[in-house]
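As you look at this complex, bear in mind that one protein chain is not there, while each of the others sits in place.
Each chain gets a letter, A and B, in the order it is written, and its residues are counted from 1.
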Amino acid sequence: MGTRTYVLKKAVQALLTLFAVVVFNFFLFRVLPSDPIDLLTRGAGLRLSPADKAELRHEYGLDKPVFPGQFVSYVEDTARLDLGTSIILDQGRKVRSLFAEYAIPTLILVGSSTVFSLILGVLMGIYGGWRRGRKFDMFSMGFSLVLYSMPEFWLGMLLILLFSTTLGWFPSSGRATLGVDYTGFHHFTDIINHLFLPALTLTLAYLGEYYLIMRSSLLDVLGEDYITTARAKGVREKWVLRRHAVRNALLPTITLIALSFGFVLGGAITVEFVFGYKGLGGLTYEALRSQDLPVLQGIFFIASAAVIFANLVSDLIYGHFDPRVRNA
Amino acid sequence: MALKPPIAPSGEPRRAASGVPEEPLGPISSPRRIAWVRRRRALGRFWSEYRHNKMGIAGIGILLFFVGMALFATFVANPQSVDPSYVSGPVRHAPTLRFPLGTDNFGISVLSLIVAGSKISLLVGLTASVITMLIGAVVGIVAGYRGGAVDTLLMRITDFGLVLPWLALAIVLASIMGPSLTTIILVIGLTSWPGTARLVRAQVLSIRERPYIERSRALGAGDGHMIIHHVLPNAMPVILANAVLVVAIAILSETSLSFLGLGDPLTVSWGSIIENAFAGGATTLGAWWWIVAPGVCIVLVVMSFTFIGFALDEIINPRLRER
Partner (left out) sequence: MSVLSVRDLRITYHTTAGGVPAVRGVDLEIDRGEVVGLAGESGCGKSTIAAAILRLLPAKTRIEGEISLNGEDVLEMKPGHLRTVRWTGASIIFQGAMHALNPVKRVGDQIAEAITTHHQAGEREALVRVGQLLEQVGLPPRRIADYPHELSGGQKQRVMIAMALACNPNLIIADEPTTALDVMVQAQVLALLKELQRELGLAMLFITHDLSVLVEVSDRLAIMYAGQIVEDGPAQDVFYRPAHPYTKALAGAFPEIGDQRFRRKPSGLGGDPPDPQRIPSGCPFHPRCPVAFDSCPTVEPRLFASGEGRRAACLLVEGALTGVRKDES
């Protein structure tokens, strides 16, 4: 098949899946028999006259026939990245403008914690699997199982209790200190100060899972025949691990981790809320509270796109390292 | 060639592969009876193996404790103990002898809250898992068994389901359906089934390759018979091991959804206790007992299911054991 065909095939699949999400998103709100206008304005608690409703209906394009009229304009809008207009949180403001403001902090938070938990989890998993049953493995297994069983937001609350309320080392909420206008280096350290606990929470929350996945994958591989072949050839244990075991073990690990990315995003929502962190997660909670459906729809779309993208990346990495899928 | 007589020339009863004489099945009875006797024996053997798995036993122990707690909550506990209009304890007080886990903003004993919450947390987790397992198993079996276009279609849907970010979807669905326990159960059930479906399908595919399937077909067995008597019993171990882990995730999911306020505001669940604790400022006011207690319960219950799931996995896949 060749690499180029493979990349193309995967990219097209990703786009198709994204399109399916758009379709799904569209029909989600038309599932119930109730009037979409009522649904949209329920949160605002407004009492609308029939004339007002008709006006709103026209403004939102809801007076057109659902299919193809509304559907087509919905798809077109999404393609232009017009994700609708907020009706309650920030009346009249375009959803995508809201997202632009809140996206970067979330990217920083989720990005940094994912990088840390991935690297740590994978390295620990390799070592724990290689030295299975020894103290490091037993301790890490226990540690990982406990972390895996914890709700992320609860872990965040515990960390606040300990490091903020009791020890006073870190602030308990916010993205930056309010009321003060730091610049340059001060601003930077202030951000880091506020970022630390939520990032630590998300890192720990998924570290356990990645450890377990990597370890399990490595153990599977260590039982394979080609590992025995490598040892029989006289290769040192260290090289058997690095050249043969790890490479093969990383492949399914990457896939599984990408699949679990949806859970990471879920964690980001609750953790940002607990830390009052002004990112997309916190925005989601606000939108939920005020029932701002266009914003929620937009969040769902963005989050799905992120997961699809993560899976695409993992597919491409997999394809690079495993010749079998490229030639299939 | 003559059939081997049941007794070797030396006069001893023929030994089974293990070298230990197997109890005869008794007078030849119907195939169904034989199948049942074999199943009972298999269960017996399974239990004697499981008994030695420390993780598995610990898991069952912890689980039984909390099931007991939930039963207590259902049949014995006084509902007034968590009703704000009836209690008169000190507000947000650290643990004392009278209130071993402290009190919340209303002066309600956190211990009573925990007990009350156990019912919902376990129930929602289990119910949602049943939905997940039913849909997942059906989809997996049909896709794996039928193959072809049906399989491709079902797998596309499954892959699509796998990609959706569950909490974002849950929030959207809950906003449409309104907050309630039913919403939570449905949402968890509908978002978790793809993982199970994939696993079951993989198992069914490997079962399909086995020789007795072909033999059964040659004897004229129909699809229904094949699925019920051959595919299902052999897929069961994997399905059950997965079910246990699904419950663990379902309980965690319920906790998150309740924490976000998507559950029934009138019922107590461990997630809602944490929600109230947070809203009541427990984190910044240092009311650690209010936060720690429900979380520890969640961790313990989820760990117990995970332990049981790991133990089942080890028994089903012997290669995981020490070689």
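Please note the rule applied: a contact is a pair of C-beta atoms (placed from the backbone, for glycine too) under 8 Å apart; a residue touches a chain by one contact, two chains touch by 3 or more.
Quick caveat: nothing in here was measured; it's all calculated off a predicted structure.
Undergrad: Taking the entire complex into account, which one of A:V7, A:V235 or A:V313 touches the absent chain?
TA: In the full complex, the listed residue that touches the missing chain is A:V235.
Undergrad: Thinking of the whole complex, not just what is shown, which of A:E55, A:D190 or A:E224 touches the missing chain?
TA: A:E224
Undergrad: If the missing chain were put back, which residues of chain A would it touch?
TA: The missing chain touches chain A at positions 224-226, 228-236, 243-244, 247-248, 251, 321-324, 327.
We adopt the following convention: only the chains that are shown with their structure count from here on.
Undergrad: Mind pulling up the chain B residues that touch chain A in the complex?
TA: 159-160, 162-169, 171-177, 248, 252, 255-256, 259-262, 271, 274, 277-278, 282-286, 288, 291-292, 295, 298-300, 302-303, 306, 319-320, 322-323
Undergrad: Using the touch definition up top, name the residues of chain A that touch chain B in the complex.
TA: The touching residues are 17, 20-21, 24, 28-29, 31-32, 39, 133, 145-146, 148-154, 157-158, 160-161, 164-166, 172, 219, 223, 259, 261-263, 265-266, 269-270, 273-274, 284-285, 288-289, 291, 293, 296-297, 299-300, 303-304, 306-308, 311.
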